[in-house]
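For this view, one protein chain was removed and the others were kept in their places.
What follows is chain A.
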């Protein structure tokens, strides 16, 4: 089971954090900080895996990937495959890239709810739900379309739908 999905920038600011078991806010912050302090001390060109039992308890592994200014982090237990998790990050990033065409850190900050929509299509309640970025895109777009429709009464300015349509 996947325990947590985190995105943080290279300065340690969390950009998205989702824990699949409830954690109090303080604990979440502590974990994010802990993960970041480990990540930023890793040299380049080493493996993407970390044993992180000191933070997340026994049988927990962490896979991370570094894109531009962002770290993508997955924390999971022994029932998942490390390499597959690495690809799941890839799926997530590919999907985001399709969603926002040339995704960057700010897209993630400003489209918080859409980020979560994408993530929820891929990981559901801690289990991998969908791994085809095309399928995820389809679902997300459908949501966006319907949202836009239900919102059409000028609740959302044009710029937003324009942004979404991109």
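Here is the rule we go by: a contact is a pair of C-beta atoms (placed from the backbone, for glycine too) under 8 Å apart; a residue touches a chain by one contact, two chains touch by 3 or more; residues count from 1.
The definition used in the following text is that contacts and distances are computed from a predicted model.
Peer 1: Considering the UniProt annotation of the chain absent from this complex, which name among "AP-4 complex subunit epsilon", "Aminoacyl tRNA synthase complex-interacting multifunctional protein 2", "Protein YIPF" or "Alpha-1,3-glucosyltransferase" applies?
Peer 2: Matching "AP-4 complex subunit epsilon", "Aminoacyl tRNA synthase complex-interacting multifunctional protein 2", "Protein YIPF" or "Alpha-1,3-glucosyltransferase" to the record, the invisible chain is "AP-4 complex subunit epsilon".
Peer 1: In the full complex, which residues of chain A touch the absent chain?
Peer 2: Its contact residues with the unshown chain are 13-14, 16-18, 22, 25-26, 28-29, 42-43, 45-51, 53-54, 67-70, 79, 81-84, 86-88, 90-91, 93, 97, 102-107, 109-113, 116-117, 120, 124-132, 134-135, 139, 142-143, 146-148, 150-151, 155-157, 159-160, 163.
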